[in-house]
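What follows is a structure written as structure tokens; I'll ask about it next.
In this view, the complex is presented without one of its protein chains, the others remaining in place.
Each chain carries a letter (A and B) given by its place in the written order, and its residues are counted from 1.
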């Protein structure tokens, strides 16, 4: 009885059906690999005219890796169809995350990527850290003092102690603030 | 104390920010050059020969002028940093760049360069030159350049380099085009990887920088067939220059070396240029510098100002031709 009961419990555990994440992932990777192999490689890897041997081709390794991805993702897709993976419990912290929180994180990323040179290390550090603190809904004003202290201290540390230069900020320079 | 009002907090924070950003670079009254720290840009990553030489030069230069900060900006050979210098703008009055063969070779190797390696810059002076040496493993059957060329015309031989577009690689390509030898280039990543292959005889020859191979020539693991400079090198007495050793094999005009020199943006202030050249003169005539050179098998650079510009111009032309023939031109 135990055995069959265990079997029953195991079978009734939630499984993904045909649309399981592994098959979907395999499918996506397979399409991407095919695009890479038949569009990107011929278009963006030039074969030099004086190549001595196919093993020396600049395309050899990218193509090898591309075919590997294609073959393995197809395998992953089939594997998922034959043996769907068990459904994992959804983490309760992942449900209903405020859009604002995620948007502020993206904003902080954008500040760093696009305005690092303009605002300088300190400027972008202060702004992005403030955005991330807001994203977590920190209310204590004293915490926001850290927003300024940390970028300033770390930047000065990089520049004067470690002799690693960081940008001062072209915006401040053009405003003649520096 | 905890009852700091919001507005007071805000203003004090702004104050702090302002003070810090002001003291960050240093507010200095306009005075004569140099009124600010000098930045010496090294277009390669930390730890290479260019970096090492630059740090030594910076160390000595700042005793003459003002603080010199070394900054590594590697990328696409040396062309990323050079392109940034060529764009100029704020701060370019205090920016020096340690140019090396990559400056002239890169001009033909890298596509769509957005600057001209000669006309976009002003040339301070050539500081250090390092000769290259044509070396073969000690058990190699070739003892002279002539023997080597004869052999390489009848069979395929290989030469190593620390990477495509390095002066070591291009010296080999130049040798190949001038002698019409059947040489195959085997690229490594850095001299540390290239050297064992040469010592063990996996590759037949290399045109390596003097300091890299000098100890191995001394210990007898490598044979020096020729130096690539016009004159014999004082470090390898008895080793003929390539022009002489390769006479009759098309090498009569052969000359290469790894050179290092300071270049600046074309709008660099005249006053700064004069002071910089004077400071470099002092540095280069100092005992410390003269003691430093032999440790790298190096020689003091000779060309200054417009002569240096002419030298670079000739180099650009030379490597452009070689790159064309070696099918490397992009």
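Following the convention adopted for this analysis, a contact is a pair of C-beta atoms (placed from the backbone, for glycine too) under 8 Å apart; a residue touches a chain by one contact, two chains touch by 3 or more.
Simple rule for what comes next: contacts and distances are computed from a predicted model.
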{"item": "Undisplayed chain, where the name is taken from the UniProt record, one of \"C4-dicarboxylate ABC transporter permease\", \"ATP synthase subunit c\", \"Pyruvate/ketoisovalerate oxidoreductase\" or \"2Fe-2S iron-sulfur cluster protein\"", "value": "\"C4-dicarboxylate ABC transporter permease\""}
{"item": "Options A:34, A:138 or A:171, residue touching the unrepresented chain", "value": "A:138"}
{"item": "Residues of chain B (touch criterion as defined above) contacting the omitted chain", "value": "45-49, 51-52, 55-56, 58-59, 70-77, 79-80, 83, 109-112, 156, 158, 163-165, 184-193, 195-197, 199-200, 202-203, 211, 214-216, 218-219, 292, 295-296, 327-328, 330"}
{"item": "Residue numbers in chain A that touch the chain omitted from display", "value": "21, 25, 29, 36, 40, 44-48, 50-53, 55-56, 58, 60-62, 64-66, 68-69, 72-73, 75-76, 79, 91, 93-98, 101-102, 104-105, 108-109, 112-113, 116-117, 121, 124-125, 128-129, 132-133, 135-138, 143, 146, 150-151, 154-155, 158, 162-167"}
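Going forward, only the chains that are shown with their structure count from here on.
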{"item": "Length of the line joining the C-alpha centres of chain A and chain B, rounded to whole Å", "value": "38"}
{"item": "Of all residues in chain B, those that touch chain A in their complex", "value": "4, 6, 9, 13, 16-18, 20-22, 24-25, 27, 39, 69, 71, 90, 184, 327"}
{"item": "Complex interface listing, chain A residues touching chain B", "value": "48-50, 52, 120, 122-123, 126, 141, 144-145, 148, 152, 155-156, 163, 165, 168-170, 172-173, 177-178"}
